[in-house]
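The excerpt is restricted to a subset of chains, each kept in its original location.
Per-chain residue numbering starts at 1, and chain names A and B are given in the order in which the chains are listed.
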Amino acid sequence: MKKNFMVLLAIMMIVLIPSAVFAADEPTAASNAVAINTVWTLIAAFLVFLMHAGFTCVEAGFTQAKNTVNIIMKNFMTVAIGVIAFYFIGFGFMFGDDVLGIIGNKGFALIGTEGMDFGIPLHAYWFFQAVFAATCATIVSGAMAERTKFAAYLLFTVFVCSITYPIIGHWIWGGGWLSKLGFIDFAGSTAVHAVGGFSALVGASMVGARIGKYSPSGKVNAIPGHSIPLGAIGVLLLWFGWFGFNPGSTISGTTPDIASIAVTTLLAGSAATISSMLFSWIKYKKPDISLTLNGCLAGLVAITAGCSAVTPNGAIIIGLLAGVLMIYAVEFFDKVVKIDDPVGAISVHGICGGFGTIMVGFFAKDGGVFYGGGFAKLGIQTLGFAASAAFAVIMAFVIFGVLKAAMGLRVSDEEQREGLDIGEHGIQAYTNISASENFVELEL
Amino acid sequence: MKKLEIIIRPEKLEEVKELVNSKGVFGMTVSMVSGCGLQKGRKEIYRGTEININLLPKIKVEMVVKDGAVEDLIEGIVKVTKTGQIGDGKIFIYNVEDAIKIRTGERGDSAL
């Protein structure tokens, strides 16, 4: 990502040559450097792509068996739709020439991209950005799981990947007003996670809670996910993918930053895993696996903004705090505001995304409060997060509002009880018996 | 002693449990079954080919109770499980010759 001008300048200083000079004839040190950066960026992007498998597993594992086909379809279609929407529309808004600090204006369907220079071949840069874009939308699917109409969700995805995410992305990484202010969101605690999480907040509250989540008496009920192994595989795949998400956001393999970013990412995830496990153990008497898995993600989300700006020790502290904060956030949404979020997406991505962004103001080696940098950076970080979250909320409100009016967001109660797999897709996720000449299908 | 064998919609189990508790009956055995009756299932399509799903998921609740408790329970159960749509289920009543509580070896009504 272009991140901000400074990073961009740095990259350009390193590269010093137009990316077109890609080993046309004999390899040179310069062409090799471009090749290294390209290879690195692509491989990182492949890992980010695999995060979609991670999201799919997490969301399927943490919801009920009767809605598994539906949640898988949502995640799977998000990749496909997100990429195509970003190709035709999103990329241009995000990385086209800046208009008033707010939006980009070219590069739609990769047309008119001559003169765009990202230090690596345009297609490599585009590829990385495209797989990134879809992760933002997919966050929403988890929070709205088990009761949202499939068609409504798909349309929402089109808008997020075409408009919401690209505009905020432009502000932060595309040369827009936040990047000019020096806002630091290295790999997207705000741009991806908080935007996804706050969109999810709006979506989950507009679609309403699942039947049975809140008893008429106000009692809060738990609705356990159907497969912890699926959820755990998902978290491990996400963590793996995060090593593409964060270190890959350098768009450069020739900077030693890739190593220190990998280290902060690993440490923050580990620290958050430990703190959420211990905290759930103390608070609920037993170490809770579902909160521990969420805790890991919380730490990863939180370090994403500052992964290149903080020290390893800073990463550990941010991780430790995020793991605990997430548990409070889950309780808060579940029991106080009563917004039903089956997988904890709002807390993990929205709250910890914001938290991580603001923590950069404290922990940035360069300019953070704890390093004697005063409060300027902290202010900018807070502003950047607040503005992005607000915009995401407004956009989600408008998009879901229109969809609700036009087609409704919520499936019928009967469909919800029977499961969205039957209702929306006419098939179940698991088939237990099937034997004999005349095929037997038992609905057990 | 009689056994009530109650076939209900899965989503009604919780209400049956509450009702039964409120009537002072403590023991029951629950299993997942599939059933068909007037409710004839549905058609699904898998990779372009139709499948008839004619067995739908139901819950079977078995409860052995004293003779005197039967009518009251039936009434209560019908009340909480009835939706009026086909597929609501049935209650079947059987005679039980004897019961043994394994823990104590007690038999007859006192084993329940």
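Here is the rule we go by: a residue touches a chain if its C-beta (ideal position, glycine included) is under 8 Å from a C-beta of that chain, and two chains touch if they have at least 3 such contacts.
Quick caveat, the model's predicted, so the values are computed rather than measured.
**Student:** Write out the stoichiometry of the whole complex as a formula using the chain labels shown.
**Tutor:** When all chains of the structure file are included, the formula becomes A x3, B x3.
FYI, only the chains that are shown with their structure count from here on.
**Student:** Using mean C-alpha positions as chain centres, tell me how far chain A is from chain B in Å, no decimals.
**Tutor:** 46
**Student:** Please give the residue numbers of chain A that touch chain B in the complex, ascending.
**Tutor:** 417, 422, 426-427, 439, 441-444
**Student:** What residues on chain B touch chain A, complex-wise?
**Tutor:** Residues in contact with chain A: 11, 32-34, 42, 44-46, 51-53, 55-57.
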